[in-house]
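Let me begin by handing over the structure; questions about it come next.
One protein chain is absent from this view; the other protein chains keep their places.
By written order: A and B. Residues from 1 in each chain.
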Amino acid sequence: MTDQLHDTTAPVTTGTAPVPPRRHRRHRHLTSRTLRHVVMIVASVLMIYPLLWMVVSSLRPNEEIFRNPGLLPLSLDFSNYERGWTSLAQPFSHYLMNSTLLVLGCVVGNLIACSLTAYAFARLKFWGRNVAFAIMLMTLMLPIHVVIVPQYIMFSQTGWVNTMLPLILPKFLATDAFFVFLMVQFIRGIPKELDEAARIDGCGHFRIFFQVILPLMLPALATTTIFTFMWMWNDFFGSLIYLTSPENFTVPLALKSFLDTQGSSDWGAMFAMSVVSLIPLFLVFLFGQRFLIKGFATTGIK
Amino acid sequence: MSAIGELSQIVGKRKKGGVKEKHPDNRAGLLFMSPWLLGLFGITLLPMIASFALAFTDYSLLAPPEFTGLANIKEMIGDTRLHNSLVVTFIYVFVGTPLQLIVALLLAVLLNQGIKGLSFYRSVFYLPSLLGGSVAIAILWRQMFGANGLVNQVAGMLGFENLPGWVSNPDTALGTIILLHVWTFGSPMIIFLAGLRQIPEMYYEAASVDGASKFAKFFRITLPLLTPIIFFNVVLQVINAFQSFTQAFVVSGGTGGPSDSTMFYTLYLYQKGFTQFDMGYASAMAWLLLIIVAIFTAINFFVSKFWVFYDD
Partner (left out) sequence: MFTRRSALALGIAVPGLAGLAACGPNSSGGSGGGDDGSASLRLAWWGNPTRDENTQKVIEAYEEAEDSVTVALEPGEWSGYWDKLATQTAGGDFPDVVQMDEKYLSEYGGRGALLDLAGAGLNTDDFVEGSVEVGEVPDAGLAAINAGLNSLAFLINQEVFDAAGVEIPDDTTWTWDDLLDIATQITENTEDGTFGMTQMGPVQGLFQVWVRQAGQDQYKDGAAGFDAETATAWFEWAKKVQDTGAGPGASLSVEDAAQAMDQSLFATGKVAMTVAWSNQVVAHDGLVPSGVTVLRPPSVTGSAADAQLWYKASMYWAVSANSASPEAAVALVDYLVNSPDAGTILGVERGVPGNMTVREAIVPDLDEPNLKAVDFLESIEGELGPIPEITPQGGGEFEDILTRACEDMLFGTLTPAEAGQRLLDDLTAALG
């Protein structure tokens, strides 16, 4: 496989890929393209239905939400938003703020710590590497429910309970093995010739890491950002255990306070604020996915 | 290209010439690994060891643990609910994971082509994953698959009348959760997409010059170069699926019902640890899970030698 690829002598092209001649096949192309769009649109409706339902529900009075799994008739009652924003101990913006702080801390931590660790695993040859890698994978295999109690006992010794430190600090210490492994796989996909070339130019590991590897793993970094954002934005159990006072609550904890499993819940407000809390998530995704597509294909390595 | 080709020859020679040292990067390794090492010894390892030790105790959380030797393990051998939860989890892992990954890969490949409105579709397909474990989705799911839900209404129009509810039926409840899992294929899809974007364009250009067909390009360039990412997704999705908790928890309201048909292993573990105050037993269960998952991961790594293609 490798040989076949490497032996192919291709002319070095710059700019966009050449457009193949397709005039005589235009008609067939059009129908297949339409077909593809039809498939995509049907699939999209299936995917987007729950979101639409959520938005529509958030605009319905409480007692109508459950009578109607459909999307019509559409009512436009914004009182759920008003109530949701104001009826908890703090205005909802406060919880959005808390979540944002938490998530930003975690994203930065993961980006720095996981990429450094991943470089070591993927490119360096050092004593105990394979054992360390196996241990790292093992840390992924224990359910959180049994490690959280001993971890809580540890953190309660430091007096960090009811702060975000127990949630953020571990990210700066590369405890999120998922992302380390993800980045390892991406780095291993980068042709080694590139760092060898840099090394011959006299670069040390840090320069190789920063100047060669990091720019090339932009898609992996974007993925890490999006996932960390999403997972911490929705994180319930960790926040539940460590954050006790309502001033420190994050969005998932706040959303839960609308509900009472034993009595009456404010479903309308819950849906309304769920929709609101989706917006930052979605924006980050839209923004982040632009970097997803900037891989090798566009960074000019030809 | 030719420069790289020459380079790789030089490198090849250097390798053959033999840098004898087995671990040339020990110092740099320590440096790059230092955050992780700090995290391991400062944060991760102690709770893991504690949970292992607790597996041999009776620990209610509310009072200090008492050493009970192998009592938890003996109890696990005779615990039929635990055996059932293993069966449920295995079904989920071995049906749900392949389905989800195949859907994710197909759509990622489809979305990687120059289709109009690409970023729109990508966002739309990712939406379910953003909503994944939320309460709102649990409610919607129960409603869609309820006796009078949307699914049965559509089935009714197609002539299948009076179907029972899907979520509330022990024979079909697990199926709906697997479906929910497949439906949130966004995360592996994104990882596939990122992997696809990382494949150097030059390979395709070179292949075009050789007159390779689309299929040939896919099977001889895309797929092999994507294998590290496919491998990652397989390993991680299997590990995650074994620990699947949230979806079953929200859809069944934490009960694992009806009749334990959605009682996932970690859900049972959670109930043991937190609602039945038997964290010792939960810890023992967790370590059994770790052993099971480790075995499957080891198999995955072993098999990967035969199909995963690395450039190093």
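Assume a residue touches a chain if its C-beta (ideal position, glycine included) is under 8 Å from a C-beta of that chain, and two chains touch if they have at least 3 such contacts.
These numbers were taken from a predicted model, which means no experiment stands behind them.
Undergrad: Pick from B:Ile139, B:Ala241 or B:Ala286: which residue touches the chain that isn't shown?
TA: Only one of B:Ile139, B:Ala241 or B:Ala286 touches the chain omitted from view, namely B:Ile139.
Undergrad: Touching the absent chain in the whole complex: find that residue among B:Phe52, B:Tyr204 or B:Phe309.
TA: Once the missing chain is taken into account, the touching residue is B:Phe52.
Undergrad: Based on the whole complex, identify which of A:Val39, A:Leu52, A:Leu71 or A:Ile153 touches the chain you can't see.
TA: A:Ile153
Undergrad: Hey, which subunit A residues sit against the chain that's not shown?
TA: 62-63, 65-67, 87-89, 148-150, 152-153, 156-157, 159, 161, 236-237, 240-241, 244-246, 253, 256-267, 269
Undergrad: Kindly note down the residues of subunit B that lie in touch with the hidden chain.
TA: Its contact residues with the unshown chain are 49-50, 52-54, 56-57, 60-65, 67, 139, 142-143, 146-148, 164-165, 167-170, 252-255, 257-260, 271, 274-277, 279.
Keep in mind that, in the parts below, only the chains that are shown with their structure count from here on.
Undergrad: Please compute the C-alpha centroid of subunit A, do the same for subunit B, then give the distance between them in whole Å.
TA: Going by mean C-alpha positions, subunit A sits 15 Å from subunit B.
Undergrad: Flag every residue of subunit A that touches subunit B in the complex, lowest number first.
TA: 1-2, 4-6, 8-13, 17-18, 20, 33, 36-37, 40, 43-44, 47-48, 50-51, 53-54, 57, 66, 69-70, 112-113, 116-117, 119-120, 122, 124-127, 129, 132, 135-143, 145-151, 154, 169-170, 172-175, 178, 180-182, 185-186, 188-193, 196-197, 200, 204-205, 209, 216-217, 219-220, 222-223, 226-227, 230, 234, 255-256, 259, 261, 270-271, 274, 278, 281-282, 285-286, 289-290, 292-297, 301-302
Undergrad: Can you name the residues of subunit B that touch subunit A in the complex?
TA: Residues in contact with subunit A: 1-2, 4-5, 7-8, 10-11, 22-26, 28-33, 35-36, 38-40, 42-44, 46-48, 50-51, 54, 61, 107, 110, 115-117, 119, 121-137, 139-140, 143-144, 149-150, 183, 187, 190-191, 193-210, 220-221, 224-225, 228-229, 231-232, 235-236, 239, 242-243, 245, 253, 266, 269-270, 273-274, 279, 282-283, 286-287, 289-290, 293-294, 297, 309-312.
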